[in-house]
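See structure below.
What you see is the complex with one protein chain gone and the rest in place.
Order as written gives the chain letters A and B; numbering starts at 1 within each chain.
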Amino acid sequence: MRLYTKSGDKGQTSVIGGRLDKDDIRVEAYGTIDELNSFVGKAICELDQKMFKDIIDDLEKIQHELFDCGSELSNIKKEREHKLTEEPITYMENKIDDFIEEAPALERFILPGGSDAASTIHICRTVARRAERMIVTLMKTEEGVSPIPLKYVNRLSDYFFAVARVINARLEIPDVEYIRSAKVFRGSNKKKKEE
Amino acid sequence: MRLYTKSGDKGQTSVIGGRLDKDDIRVEAYGTIDELNSFVGKAICELDQKMFKDIIDDLEKIQHELFDCGSELSNIKKEREHKLTEEPITYMENKIDDFIEEAPALERFILPGGSDAASTIHICRTVARRAERMIVTLMKTEEGVSPIPLKYVNRLSDYFFAVARVINARLEIPDVEYIRSAKVFRGSNKKKKEE
Partner (left out) sequence: MRLYTKSGDKGQTSVIGGRLDKDDIRVEAYGTIDELNSFVGKAICELDQKMFKDIIDDLEKIQHELFDCGSELSNIKKEREHKLTEEPITYMENKIDDFIEEAPALERFILPGGSDAASTIHICRTVARRAERMIVTLMKTEEGVSPIPLKYVNRLSDYFFAVARVINARLEIPDVEYIRSAKVFRGSNKKKKEE
């Protein structure tokens, strides 16, 4: 196989159903999803396979979903297949609720960091948000973009926040609060815990 | 607590004092500060706690300051609190001068890398500069943005350069010079060292 086709040496590239400039906002959007996917791959390598089996499985599921997301965004055909459904979003919402229970209650912003893997997950969180901003620009520019990818990456960044906290909690590394933070998180889970 | 509010699923989000599109240059700016903060968290994890206590303390100080910076940038109220002052800038300037003394003298560009932590600090350096470019766009677009965040991230990227060199110096890993570099750094610290 010859991997390199040289067909992109002049600045244009192929998408599903046509060709676009490489700096088209659509290419920016799924290119950033690809970047995010690479950071998720890194995070998986940094997690202990026993202690974090559930999370590793989730993250690999997410890697496949990020490809589904990229497939939708790289498709400019009139009839597009919708590979990305609501299922993974609901799945993440349930997981987030569980993780918020598992980690210590939270009222103020925390410094991103703690352990190697949690730091990388915080990087994933912020790169997901960068991708989200590009999808928003794409949707303002182009018609016919499915609303699911935007919803998906929005929830994904909250999932990453919750998972980063759980990783540090299991490793018994306390998250450090931002010292000049107000109480920004509404509705503490303290009461629920007492029930 | 329910972490996800779903209120951003349509592409708008809340800032201090209002709501904006997620791809607003203001959101880009503090979103990139958040990304930078995550890389700083990563760098801290990679530093030996004994050999680099001074640097770890600095980096954690910086993490708090990056939140101060984000607070300013995410505020669109008429009367804005100024959390970020000149103090951390002066602090970094003194540290840079010390670090330049501690590391070997420098005339040519060096390859970013060497040790794990120094590499991550070089990533911090370049992500800080990415954030800086966005703050410049924001200031050209919007009125009333404080000049301090721009000055702060500008100095911060020089701080990261100086600190990356010191990390490698303490680990006795020599920085590799860019082979086709001219003498780009003006005013060697050689003389000063002889004094």
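One rule holds in what follows: a residue touches a chain if its C-beta (ideal position, glycine included) is under 8 Å from a C-beta of that chain, and two chains touch if they have at least 3 such contacts.
From a predicted model like this one, the values you see are computed outputs, not experimental measurements.
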Touching residue (missing chain; options A:Gly17, A:Gly41 or A:Gly187): A:Gly41
Full-complex contact with the absent chain, from B:Leu47, B:Leu84 or B:Leu150: B:Leu150
Of A:Phe67, A:Tyr91 or A:Phe185, the residue in touch with the unshown chain: A:Phe67
Contact footprint on chain B, counting only the chain that is left out: 93, 96-97, 100, 105-106, 109, 111-116, 118-120, 122-123, 125-127, 129-130, 132-134, 136-137, 139-140, 147, 150-151, 154-155, 158, 161-162, 176, 178-181, 185-189, 192
Interface with the unshown chain - residue positions in chain A: 1-4, 6, 8-11, 21-23, 27-28, 31-32, 34-35, 37-42, 44-46, 60, 63-64, 67-68, 71, 83
